[in-house]
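Coming up: chain A.
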Amino acid sequence: MNNLSAAAKKRIYAKEEVCIGCRLCEIYCIAAHSQYRDNLIKTFKKLTKRPLPRIVVEEEKPVSFGLQCRHCDEPECVKACITGAMHKDTETGIVTNDIERCIGCWTCILACPYGVIKRDYQNKKIASKCDLCMESNMEPACVKNCPNEALYIKASS
Partner candidate 1 sequence: MLRYEGKIRIPSGCAISGIMNKKGQPFPGDDIIKSIALMHDRSNGLGGGFAAYGIYPEYKDLYAIHMFYDHEGAKADVEMFLNQHFKIELSERIPTRKVSSIKNPPIIWRYFAFPRGDKLAEAGLDESEYVVRCVMRINSDFEGAFVVSSGKNMGAFKAVGYPEDVGDFYMLDTYRAYIWTAHGRFPTNTPGWWGGAHPFTLLDWSVVHNGEISSYDANRRWLEMFGYKCTLQTDTEAITYMFDLLIRRHRLPLEIALTAMAAPLWDEIERMEPEQQELMISIRAVYGSALINGPFSIILGCKNGIIALNDRIKLRPLTAATKGDFVFIASEESAIRTVCPRPDAVWTPMGGEPVIALLEGVEDI
Partner candidate 2 sequence: MSFSLLTPEFIVERNDERCIRCQVCVRQCANLVHMYDQEEDRIVADDSKCVNCHRCVALCPTRALTIRRNPLEFKENANWTTSAIREIYKQAETGGILLTGMGNDRPYPVYWDHMLLNASQVTNPSIDPLREPMELKTMLGRKPEVLNVEDGKVKEKLPPQLKLEIPVMFSAMSFGSISFNTCQALAMAASEAGVMYNTGEGGLHKDLRKYGKNTIVQVASGRFGVDVDYLQAGAAIEIKIGQGAKPGIGGHLPGEKVMAEISQTRMIPIGSDAISPAPHHDIYSIEDLRQLIYSLKEATDYQKPVSVKIAAVHNVAAICSGIARAGADIIAIDGFRGGTGAAPLRIRDNVGIPIEFALAAVDTRLREEGIRNQVSLVCAGGIRNSADIIKAIALGADAVYIGQAALIAIGCHMCQKCYTGKCNWGIATQDPNLVKRLNPEIAARRLINLLHAWTHEMKEMLGGMGINAIESLKGNRLMLRGIGLTSRELDILGIKAAGE
């Protein structure tokens, strides 16, 4: 088994008891998926078309929490996808959307029980969702930068 399959069962969870609603997760997610990666200032100062945050922050004071794709074992979005763009990588277990094939029909939004797929109109018409920052091969930006450790990665069986 390689490292990737070790990642197969990873999920990001939130601890709502300590989520402080600062939304830094969104900020860092945006940057991490922009061309400037970790450079927040450039991401926000130079780009007019920025990626959407791939985390959903729900807030109703005093409760708040972040929520992102669960990369389900039985992904509803993948089963519902009409083009086959949404797929679960058999190696990594990560559910990703092939933006080359996504035509923005939003069936995945209809199907995702967590409500964590977004319509991205700015950058083509595609469904945007958490990819566990797999490209950076690092700890996901939201988890890494949560100042209160309200997000954590857990391997679930």
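Inclusion criterion for the candidates: all candidates are chains of the complex that A comes from, given by their letters.
Assorted remarks:
Please note the rule applied: a residue touches a chain if its C-beta (ideal position, glycine included) is under 8 Å from a C-beta of that chain, and two chains touch if they have at least 3 such contacts; residues count from 1.
As the structure is a computational prediction, the values presented were derived from the model and not from experiment.
Candidates 1 or 2 all come from the same complex, and the one touching chain A there is 2.
Taken together, the chain A residues at the contact with candidate 2 in this complex read 15, 17-24, 27-28, 40-41, 43-45, 61-62, 145, 147-150.
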